[in-house]
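Comments concern the structure below.
Removed from the display is one protein chain of the complex; every other protein chain stays in position.
When the chains are written out, they are named A and B in that same order, and each has its own residue count from 1.
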Amino acid sequence: MDKGVAIIAYAQTPFEADANASREIQVLEVAKTALEAAGLKQEDRYTVISATNDYCDGRTISNMRLVEPAAAYKKNESKVEMDGGYAAIYGLMRILSGDHQVALVMGVSQASVYARNIPGIMMLDPTFDRQRWLLNEVSAGALQARAYMNAYGATEEHFAGVAAKNLDNAARNPLAYNKLAGADAAKVLAARKLYEPITELMLAPFCDGACAMVLASGEAAAKADKPVWVKGMGFAHDSYLTERPLEEMGSLELAARSAYDMAGITDPASQIDLAEVHENFAHEELMAYESLGFCGKGQGGSFFDSGATLLGGDLPVNASGGATGANAVCATGLARIIEAAMQIRGKAGEHQVEGVNTAVATGQTGPCAQENVVFVLGGE
Amino acid sequence: MAHTDVAVVGVGYSKHVSKRRDVNIAEMVWEAVSACYEDAGLKPKDVDAICTGNMPAFEGVNIPELWGAGHWGAYGKPLMRITTGGTTGGSVAHGGYYAVSSGLFDTVLCIAFEKQSDGNSTMGLNTVALADAAAMFQQGVDPGFLAAFGGGAVGIAVYQAASYMKRSGCTTEHLDKVSVLCRTNAALNPYSHLKQPGLTPEEVAKTTLMQYPIRFGHVCPATDGACAMLVTTGEKAKKLIDKPAYILSCASCSEEASLMGIAGSGTTNMDPCVQESCKIAAKWAYDLAGIEDPRHEIDVAEPYSPFAHQLLMFYERLLLCDDGEAPAILDSGSMNLEGDLPVCPSGGVISTNAIGASAMERVSEVALQIMGKAGDRQVKKEVHKGVAHGWGGAVNLNVVAVLSDTPRRS
Partner (left out) sequence: MGSGIDIGQVPKVSIPINPTFGWSVGNWMEYFFDGIKEGKLRASKCPACGRVFLPPRMVCERCFAKCEDWVKLPETGTVQSFTTAHVKVGADGELEDLSQPEIIVLVKQDGADTCVAARLEGESASVGMKVKAVLDPSAENFLDMLAGYRPAE
């Protein structure tokens, strides 16, 4: 996909436990800011893809009331009901088709106004698991964490270390809300126990937030300042959580393979400068190291121990604090893509990493990271 | 840029009935998917990606493919969920079109479904009306008001029907005739839900009045059903089948206002029968497809019409005639299976409404008509080009696709 499509602008609201603003106002703010940054006006031609979820929003056809604030009035508009990373995929497809030149993509949800763990329970098999009220996104995550520990010897200390890194990184990110400067593993392990081995500080807490991004064809991006190019992308679906080996992130591996093939990445650990990973729990970040090819199978824990993924390391992961720092369902993966683009542009502020030219970003949907999307981004 | 041609090479349906208690959601969808694979002569291994969607609030299952997509051959494949309310099926088909035309995927399986008997569709529709409940309650509005007057889609449709009749000269007799046109076509379609061979306008006129001008006989049923469609590149399509149906273009237009309107119509200052977004989407789609004169170039139309007046209204909004002309065209017989521009040969949404699937079934029917595979309901004239439409949102989301027997680019 050589120089096919570029990210030319983006915007994020601050992510907050309670934004004290309507969903529409949050969307209006990011849509407006992103369009302005792209030099676009409402009367210009562009397509709009939003990522929202009817259950999180508590309304059927969740995109319907967002038409005006999302600058989609009388536009060619659609919605993916997945992570915002998929909205980026759909926007990309629309541009590559040649029918559209510019796409505004966005993701939003407001955990402060929905029953936070219910949409996840509603994803379960309605003929069995759902009604037994044992599985939910957190308990399923715990089962995955234990399966991973058992298979590869990762420890609770590893998980705590990852969480501490992300909480500390988040403290440098003005948009993150779940932050703890100087956090350490001991603090994470001592936090409230939820489903063992997961403590309250190891999970990405649901919050309020919105983000938007403008994608443009090579032609339309020609005038843009510092466009960030989509070098590769991939996405994949995996089996239902009780029907697959939980110690693997199969869909992330497949998605990464296709994104790397497209981007010509053969040795991710050396070719990628930075990663922004959508981890709903600390252990998922370790599993992602493996699926993204940063280290061998089962080496996630030792790769973390090497310090490579710290802010000053060789391959910083979640310099922004990741989903641990801010997790607004449907916006989280898109925020990872935006953060990766910010790093490439050198605009990440206090959590900027030096010399980022190639970055990878992921998003996910479903319990135990069932579906994953991967983007490889590059500068000039 | 890729600019690949896109063609439909297979279509499959599940049974379409009121209640399927013998299968769960995933299993019902499997019926459509396996029929579709068989129709195209393909297997899951030949599929590069999947697009799917339904209206999740209706069944009460959030992102049902997380649990069910193993039944559809999705194991390890890229899968994208697209949901946009009543237009969902159309939006899913559009997703399939873009997935292929982008050059990223060769063969894409599009799946749209609804199992209405598992859930509570009035509840689903009421959450459309209740979308701004928070603001309403703050102002002291009685929830009972919303339940009574929001009333799901029927509440909105009566305003739209009355307004359309006033503007167009359409009479209640026209509504009765639309029901007859659709339900008798449906009798020839093995996958339709309400089949009424030999139905007469007089019989429709005797059904219970719901709210003027809409009678029970003018309204869609609630259906359990699924539709699957395989799309692939023009090149591969030619190798697979003799007569693929090319999707020339897709366009959607959203004209929904954010504020609560009367009884949840969602649009405070717009007449729900204007449907300018349908005209805009149709114009965009015709332009991309290179169609200059849709009235003469389109051979078959599948407007999305769960209510009788909508068949006429959307015939006009799809730019197939001037505003207000459709009732007379209906009277002329041109919309019949043997007419000049047959409309809803499938029997339309008024005969079969598995909501998430409905807008895709418009696309698949036009595809079947072009492929000459519509069986007893195959229209008499030769079909070169057709238009498929979907309508939804509160009242103002429209999706349009144009299909043809010849590709757009090569």
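The rule is simple: a contact is a pair of C-beta atoms (placed from the backbone, for glycine too) under 8 Å apart; a residue touches a chain by one contact, two chains touch by 3 or more.
These numbers come from a predicted model, not from an experiment.
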Message: Can you tell me which of A:243, A:261, A:305 or A:350 touches the chain that was removed from the display?
response: A:243
Among B:30, B:113, B:191 or B:391, residue touching the chain not depicted: B:30
Message: Among A:142, A:295 or A:323, which one touches the chain that has been omitted from the display?
response: A:142
- line: Which of A:36, A:196 or A:350 touches the missing chain? It is A:196
Message: Which parts of chain B face the unshown chain closely enough to count as touching?
response: 20-27, 30, 34, 37, 43-44, 59-61, 69-71, 73-75, 115, 117-120, 123-124, 126-127, 130, 133-134, 137-138, 143-144, 147
Touching residues on chain A - with respect to the absent chain: 13-14, 16, 19-22, 25-26, 29, 58, 112-118, 121, 125-129, 131-136, 138-140, 142-147, 150, 192-198, 239, 242-243, 246
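As a working rule, only the chains that are shown with their structure count from here on.
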Complex interface listing, chain B residues touching chain A: 1-3, 24-25, 50, 53, 55-63, 65-67, 69-70, 74-86, 91, 94-95, 97-99, 101-104, 118, 124-125, 127-128, 130-132, 134, 249-258, 266, 276-277, 280-281, 284, 288, 392-394, 397
Query: So in the complex, which bits of chain A are touching chain B?
result: 4, 24, 48, 53-55, 58-61, 63-69, 72-82, 86, 89-90, 92-99, 113, 119-120, 122-127, 130, 217, 234-240, 243, 250-251, 254-255, 258, 365-367, 370-371
